[in-house]
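Only one protein chain is missing from this complex, and each of the others stays in its spot.
Which chain is which? They are A, B and C, in the order written, and residues in each are numbered from 1.
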Amino acid sequence: MGGLDDLYQQLILDHYRNRRGRGRIEGASASVHEHNPVCGDECYLDILVEDDRITDIRADGDGCSISQAAASMLTEVARGKDLESALDLVEHFRLVMHGDVVPDEDILGDAVALGGVAKYPVRVKCALLSWLALRECIAGYREATATGG
Amino acid sequence: MGGLDDLYQQLILDHYRNRRGRGRIEGASASVHEHNPVCGDECYLDILVEDDRITDIRADGDGCSISQAAASMLTEVARGKDLESALDLVEHFRLVMHGDVVPDEDILGDAVALGGVAKYPVRVKCALLSWLALRECIAGYREATATGG
Amino acid sequence: MGDSTHTALDARAIRAEFPILSSPRPGADGVHYLDSAATSQKPERVLDAMDAYYRETNANVHRGVYEMAAEATQRFEAGRDAVARLVNHPREGTIFTKNATEAINLVAWAWGVRELREGDEVLVTMMEHHSNTVPWQIVAGITGATVRFCPLTPEGDLDMDALRAMLGDRTRMVAVVHVSNTLGTINPVEEIVSMAHDVGALTMVDATQSVPHMPVDATAIGSDFLAFTGHKMCGPTGIGVLAAQPGRLEDMEPFLGGGEMISDVTTEGSTWNDIPWKFEAGTPPIAEAVGLGEAARFLGEIGPERIRSHEMAIAQQMLDALDDIPGVTVLGPRDIARRGASVSFTLDGVHPHDIGQFLDSRGVCVRAGHHCTKPLMRHLGVQSTARASAYLYTTDEDITALHDALAGCRAWFGAP
Partner (left out) sequence: MGDSTHTALDARAIRAEFPILSSPRPGADGVHYLDSAATSQKPERVLDAMDAYYRETNANVHRGVYEMAAEATQRFEAGRDAVARLVNHPREGTIFTKNATEAINLVAWAWGVRELREGDEVLVTMMEHHSNTVPWQIVAGITGATVRFCPLTPEGDLDMDALRAMLGDRTRMVAVVHVSNTLGTINPVEEIVSMAHDVGALTMVDATQSVPHMPVDATAIGSDFLAFTGHKMCGPTGIGVLAAQPGRLEDMEPFLGGGEMISDVTTEGSTWNDIPWKFEAGTPPIAEAVGLGEAARFLGEIGPERIRSHEMAIAQQMLDALDDIPGVTVLGPRDIARRGASVSFTLDGVHPHDIGQFLDSRGVCVRAGHHCTKPLMRHLGVQSTARASAYLYTTDEDITALHDALAGCRAWFGAP
């Protein structure tokens, strides 16, 4: 069961059982709703942006341990980042999930524990769900502020 | 090359080289035009019917040795038959081609030599082309005489 | 076959005919494959039949005069005969497609696009697989027809009263699954077909989950169309079957155009080949038909009745094993006589994906997800389930392994 321990590191199970940053933000600067067509899991992501910086971020929805832990870790590491660094963060995580780079703890924080997921292609979608939602969220925010002001 | 001798019996090559009953009948009682979708071969069949009896039958069109020989043999054996016996003749030949009965020389005449074709499914269609055309022809004749008089 | 139905099937002996089930996978002592509703494993003889075809007589079918081509055609068409025989259907109404999905789409496009009008209704059920839902939605989108969903009873059966009430003048097609891949429910398709015919509607029975597992008599069911798929019935991927009423096919315009399905082609237009070939455009799945024919012979020799009896016993063991785990909820009918051996369940506090992953580490393969039945999932109020599904090679050891792995799974995730 080495594989299992590798995938479900203690840190992951901990984030799964004790979700950080869970819920919705009233008056969010941007929100998205993503779902995983493979399993039907859903993710609501809200961000609050002030001065180009994510001052609050919350994720909601149900899903498996990997998707829930990934969302929990995301809210921790993304909170306080400016939008550009947040996008870099997502991109680094995406590349890690596709096995293209090794995970960097300095960048990812607790989410470094998700590195083992890369070996399980179906679960990669679970881990990426909330992270790619953040990318969408930022894109949506920028579009809205660019056109609406 | 036993197989080849079996398929192309001398009688077949003879009918192929010296076609009997070739051509069209002016003022035919019934005519049909059939083609073989596999190879594009075509067959025109005309019959002259008097007192429910085939007094003349001619086949035209191009095709392989088997289809030409089969048409040639058909005109010989079908000429002079009443319509009902002609249909029995066709049915016997059809069953022979499908390997369901052994060929009866008394019924088939020279066409008994086509018995070996049954082993070559693609060629069965060649052999049957003109014979099934006769069945169509008779059906067409009966329909026309039943309705038109 | 008559006699064999009375002796129980020896699943252990049958298992030995399936190479993959005896070759241990890394990290597990043998595989407990409980995902046959997704795809079945293949017996050696099916693999051998396809391999022999390629090694001995591979050639394109129907048009070649040389011996290898004639032999290829013979093996291909013999595959059709074997499949037709298994479901008691005329060979000329037995069309090879690429999967069950294409078989259903064939009817949706060839018949539906040409015949459906605004105001017309296609009736499907809330437990249909996407393959018997989405084609009708697409064609409805093109034609302006409406797709309506027949509801279910709380136990997961079709609500026959509701169905009766929904049938009417506007109903042009009733498309219904024979056995639900998610709930296991067996639907009374003969009755439904006759109700549909009474209002003048056509019928499509999705027999994908019944043909592999029980006697299916297409003639007795009497539907206009009946679809199933090769890879779930011990056959290869890349082939499915549409068993249609020959007369219906004669009347229909073709679907895919191309080689083989024509009688003549001119620059002015074309005419069509006889059925079934009229609906088989291009080079057919030749090796696959050879393999599927062998699979049909294999199932026929064992006997669909015996397979069904075996699976009823296994399904009962499965329900008992699942009931024994606290927090497990089983979906679908509990009465073994009214269900197949595909059992969906949830486990409190553990997501189906995590169940699937954990069970895999114990060598137990189950599926987790929506099983291509999202309308049903919404109707049941769940996002996904775990599903264990059995077949003729499933043994009580597989069920014990499922039970023990599920117990371990609860502990590992600290479920309540």
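Note that in this section a contact is a pair of C-beta atoms (placed from the backbone, for glycine too) under 8 Å apart; a residue touches a chain by one contact, two chains touch by 3 or more.
Computed from a predicted model, the values in this text were never measured in an experiment.
For the chain that does not appear, the touching partners among the shown chains are A, B, C. For the chain left out of this panel, the touching residue among C:G144, C:G282, C:P326 or C:G349 is C:G282.
Considering the whole complex, the residue from C:R91, C:R170, C:H197 or C:K374 that touches the absent chain is C:K374.
Of the candidate positions A:H35, A:R53, A:R94 or A:R142, contact with the unshown chain belongs to A:H35. One chain is missing from the display, and on chain A it is touched by residues 35, 37-38, 120-123. Hidden from this view is one chain, which touches chain C at 19-20, 23, 25, 27, 31, 33, 35, 38-39, 41-42, 47, 50-51, 54-60, 63-69, 97-102, 104-105, 108-109, 113-114, 126, 129-131, 133-138, 141-142, 147, 149, 229, 231, 236-240, 253-262, 264-267, 269-270, 281-288, 353, 356-357, 359-360, 365-369, 372, 374-375, 378.
Where chain B meets the omitted chain, the residues involved are 1-4, 7-8, 13, 17, 38-42, 62-68, 120, 122-123, 126.
One rule holds in what follows: only the chains that are shown with their structure count from here on.
Mean C-alpha position of chain A lies 38 Å from that of chain C. If each chain is reduced to the centroid of its CA atoms, chain B and chain C end up 45 Å from each other.
Centroid to centroid, with C-alpha atoms defining each point, chain A and chain B lie 77 Å apart.
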